[in-house]
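Yeah, one chain of the complex is gone here, protein chain that is, but the others are all in their spots.
Chains here go by letter, A, B and C, matching the order in which they are written, and residues are numbered from 1 within each.
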Amino acid sequence: MEKFSYKIINLQDLLTQVKELREKKYRLVSISCTQVEEKFELLYTFDLNLSLKHLKIIVAKDTPIPSLTCIYEGAFLLENEIQDQFGLSFAKLNIDYKGQLFYPEKNPLFLKNNK
Amino acid sequence: MPKTIIPFGPQHPVLPEPLHFSLTVEDEIVQEAIPGFGYVHRGLEKLCEIKDIHKMIQVVERVCGICSKIHALCYCEGIEQMMGVEVPPRAKYLRTIWSELHRMHSHLLWLGLFADSFGFESLFYHFWRIREKILDINEKTAGNRIIVSVNILGGVKRDLSTEDQKWILAELKEIENKLEEVKDTLFKDYTISKRTKGKGILSAEEALYLGAVGPVLRASGVAQDCRQLQYAAFSELDFEPVIAQEGDSFARMQVRYFELFQSIDLIRQALSKIPEGPISVKVKGYPEGENVFRVEQPRGEVFYYFKANGSKFLDRLRIRTPTFANVPALAKMLTGIELADVPVVILSIDPCISCTER
Amino acid sequence: MEYKFPPFLTTVLTNLLKRKSTRPYPYQKRAPYPEVRGILKNQVEKCIFCGSCSLKCPANCIEINKQEGTWQYKPYLCILCGNCEAACPVKCLTHTTDFPLPCLEKKEILLKGTPPKRKQDKK
Partner (left out) sequence: MKFIKRLLLTGIKKSPWLLHFDCGSCNGCDIETLAVLTPVYDAERFGVINVGNPKHADIFLVTGTVNRKNQEILNNLYLQIPEPKVILAVGTCALSGGIFAEAPNVIGGVDKIIPVDIYIPGCPPKPEAILEGVLKSVELLEDKVKNGKI
């Protein structure tokens, strides 16, 4: 198996970079969110013929993140999950559960200081 | 005809698990399907902050009871890769054998439930009777019927004796015969082809674009199987991904049925090549850094992301399970079909809700 | 539609002539396999109250008091993983092959033994 490596990109470049990958027929595998102190790291993973490509963006809590749903329609579940668990917000989601995908009320349980 | 919204689930006779769909229906034809979740959500990824890396094996085994062994395999191989632990070859083979047994029991379970969804009760019972043989193998060799708990970091807990290996081969022969017996029924029966052919079609282009994985992707004609990544002992075994071209519910059944024979073949190959030697090595220290790992589950590719900080607790464990990836494709398949076909199409992706929500 | 013989009918009919596959459970009990993990038993006279089982338990179902020599086990929390059995240095913990039976209330098991004397105490 290949070694894990990723590329850190700017928030503004995200959509253009992902669009390029889509044209090369990459498949969206996952978006993984990690809280590192006050910031959040989002790791986007793409796959083409069983080789992986990772992009990483680092955002603060209040910055709206552009949604991938205009490029990959199926990203709405992954993004809604992050919205639920970490309280981040995504702009222009095609199906927005407003933080109620998993919990009946808005309550980001995965935040580190929130027990 | 006005549009009507029909709630499907969470408590529905055909679904063993709570899954909710809001179906917008116009004149018996589904126009839009919006999934709803949260009835099984536990938040177990967060447990990695209070349970150490060894105890987390038991937690990830309980992400899903059906493919528990393969979750543990993915977790262990991922952590071992991070720490640079070399697992003894015998342990690799044993992991492969148990994971293929799990794939078989999961596929048989699904074939039964699928038969139940279109009302073929006797076929449902037939498949579940065959499945008991695999559970007996699990119980005898690993000590539990479903959650076998054999994996540890650095190897496996239990060994297979020569008598057990012989017994497994004999049982496999019997299972193979029983499966051959129903081949005609599955592919030639009028009811089955009427209920499944042409229902829930997904093209290869759409499947890739919506991120479908596993048998759903392979039934659309894309030959992608994560076992080709050669984790565990798969590098030394021969196999070709099973594919079908039509992309409908029938094709998905076909892929899963032939994967059963593939698994039988893989177990036979593994049992004939299994080397002697120790079954585990001692793991010292704790992992540091980031890693991703993926393996092929019965339902498709599972993706693990680890972030560790050198202490005995992981910083973050993220699990992207196969059904989670298949749900957008399912929502797409449901549009444009008749309301009466909804249960069949939902079951055709083999939904595992406890995986999806974790 | 042209009539076709349903292929599963032959299987169903031959099944009628075969042996029953049902295990008549309450009347006839199947012998458990020797490797099965069932109820957890502690031979408390052998136990040294070292605490490794409670450390290794992923569900925190074992509590140990070293001074008083008590071993407290909550069967309703136990997930039968077998980690404690593997961790025990004196092999006093064993899983029997019988499965835990249904009960009307949640009970804890409290065993009392004599903790081994420390070296300073012996002097």
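Methods note: a contact is a pair of C-beta atoms (placed from the backbone, for glycine too) under 8 Å apart; a residue touches a chain by one contact, two chains touch by 3 or more.
Given the structure is predicted, the values throughout are model-derived calculations rather than measurements.
For the chain that does not appear, the touching partners among the shown chains are A, B, C. Although one chain is not shown, part of subunit B still touches it, namely residues 10-13, 16-18, 38-44, 46-47, 50, 58-59, 62-66, 68, 109, 112, 124-125, 128-129, 132, 135, 145-147, 352, 354.
If you put the missing chain back, the residues of subunit A touching it would be 102-105, 109-110. Mapped onto subunit C, contacts with the missing chain fall at residues 21-26, 29-30, 58-59, 74-81, 99-106.
One rule holds in what follows: only the chains that are shown with their structure count from here on.
The leading chain pair by number of C-beta pairs in contact is A-B. Between subunit A and subunit C, the centres computed from C-alpha atoms are 42 Å apart.
Inter-chain centre distance (subunit B to subunit C, centres taken as mean C-alpha positions): 27 Å.
Annotation for subunit B: no residues touch 2 or more other chains.
Contact with two or more other chains is made by no residue of subunit A. Note for the complex: subunit A touches subunit B at residues 1, 4, 6, 25, 27-30, 32-35, 43, 45, 49-50, 52, 54, 72-78, 85, 95, 100-104, 109-110, 112. Residues 34-38, 41, 43, 45-46, 49, 81, 208-211, 224, 226, 228-231, 290-294, 301, 303, 305, 307, 315-316, 318, 320, 324-325, 327-329, 332, 357 of subunit B are the ones that touch subunit A when the two sit in their complex. For subunit C in complex with subunit B, the touching residues are 1, 4, 6-8, 11-12, 21, 33, 35-37, 56-59, 79-83, 86, 95.
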